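For this depiction, one protein chain was excluded, whereas all remaining protein chains were kept in their positions.
What follows is chain A.
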Amino acid sequence: MSLFNQQGFLRLPWQGNSFANGIHPEDHKELTEHKPIRRMPFSNKIIVPLSQSIGAPAKPVVSKGQDVVRGEPIAEAGGFVSAPIHAPVTGTVAAVDELVSMPNGSKTPAILIDTWPSSDQTIRYLQPRDTKVMSADDLVKAVQDAGVVGLGGAAFPTHVKMKAPKGKTIKTLVANGCECEPYLTCDHRTMLEYTDNLLKGLQLAMVTSGAEKAIIGIEDNKMDAVEKIRKAIVAHQLTNITCEAVPTCYPQGAEKMLLKSLLGLEVPAGGIPADIGCAVFNVGTLAQIGELVPEGRGLIERIVTVSGPGVSKPGNYIIPLGTPLPFVLEQVGAIDNPGMIILGGPMMGTSIATRDIATTKGITGILVFPPEQLPSSHEPEMPCIGCRACVEACPMYLNPSMLGKLADASRHQEMMDEFHLMNCFECGCCSNSCPANIPLTQKIRVAKQSIRQKARSAG
């Protein structure tokens, strides 16, 4: 922790150990944070999209009419940056076709499985193994075979991050338990209920990456999880793992922000955590690795926060991947005609145009809002009054007010050259804090897309 904050001002004692800026939205976590994780029943139809991670879509290895056993691989990885998919239920493959919508409404290929109504749905497809004798490469392979992707929402295939990139060494592993998005509590519950799995997964990742130490970073609104993990660390005598509380502030869960808070280091602009000798994993991902790799099975379900004012039974549910959204909504007592459904958190999540979707590995939360209680108001945009709220909110120290004005004038090149446009990771702090209702994040997003498009057509 340095004596000065990022902008060169003396860090005052009460400012604590955190990145500068950020916002404090109302978190609404009380709806779900104290409820134990529950298992959701199996729907009679399971629709597994083949594209569930960043990278190439998986290639199906089953055909219509074939019976599959819960846990059996049904699609293989489509490349190195890709992950295989396993059958979430025991049943019969009814179709392999464009069956389900992406959140944006376009159709995507999926495998449809008719669940056997009489099956007890026991996982029979597993190959327990002793992780202590496995080499680092074998462990990475095992993680890829398990189809694990980042469960924090990004869905980046985890095995890619588990070894240091060529020419770089990883010294410190960071487990990200911040969960700074409002409403979401699935990581919180995971840390409380699957503590041992989390520590196991973290140790495996330390083996593959060669990291000497690991830090679990948790926002201080989840002190119960901090204490639980600290006790477990002592009980297992894990001397190279520590658990640290970081201030509750959005977007503390962004990996660059968390690294700044925990280590005082900045990931260089345009760089990755490995550039400063770190790798960051979501705690839910690690807990899954800790469970799946020793058992030798695949990722077939995940914990999802289903919450929001439009849900009568909000909570964290273990949902089989591929469960259709209407089934989930029915199970949690969602209102019949919601006004808005958000996948993920309200700051960075996607509002969906259709209910014709199925749960995937990257869905952290499903939030339902009645039409009269939409989270965002649609008030008219007013002129910027230069109040500096966005500048003081931006965790990347950009000047969103200026970016917004330049975006209005389509001066995209200038935005990139002089105002670090590409550093924006679209956390939404600027739009959230703008009293004039200027959609700054949205304008910046459009500008980024336009720049990328130009680069693509030029290259």
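Criterion: contacts are C-beta pairs under 8 Å (C-beta built on N, C-alpha and C of every residue); 3 or more make two chains touch, one makes a residue touch a chain; residues count from 1.
Convention: contacts and distances are computed from a predicted model.
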Listed names "Ion-translocating oxidoreductase complex subunit D", "Maltose/maltodextrin ABC transporter, permease protein MalF", "L-serine ammonia-lyase" or "Dihydroorotase", matching UniProt entry of the absent chain: "Ion-translocating oxidoreductase complex subunit D"
Absent-chain contact - pick from A:V96, A:I300, A:I366 or A:C384: A:C384
Selected residue (touches chain absent from view) among A:Q331, A:T350 or A:S450: A:T350
Hidden partner chain, touching residue among A:D114, A:D220, A:E244 or A:E266: A:E266
Among A:V69, A:M102 or A:M402, the residue in touch with the chain that has been omitted: A:M402
Interface residues of chain A (partner: the chain not displayed): 2, 6-9, 23, 25-26, 182, 256, 260, 263-271, 276-277, 336-342, 346-355, 371, 374-379, 382-388, 391-392, 395-399, 401-402, 418-420, 423, 426-429, 431-437, 439, 441-442, 445
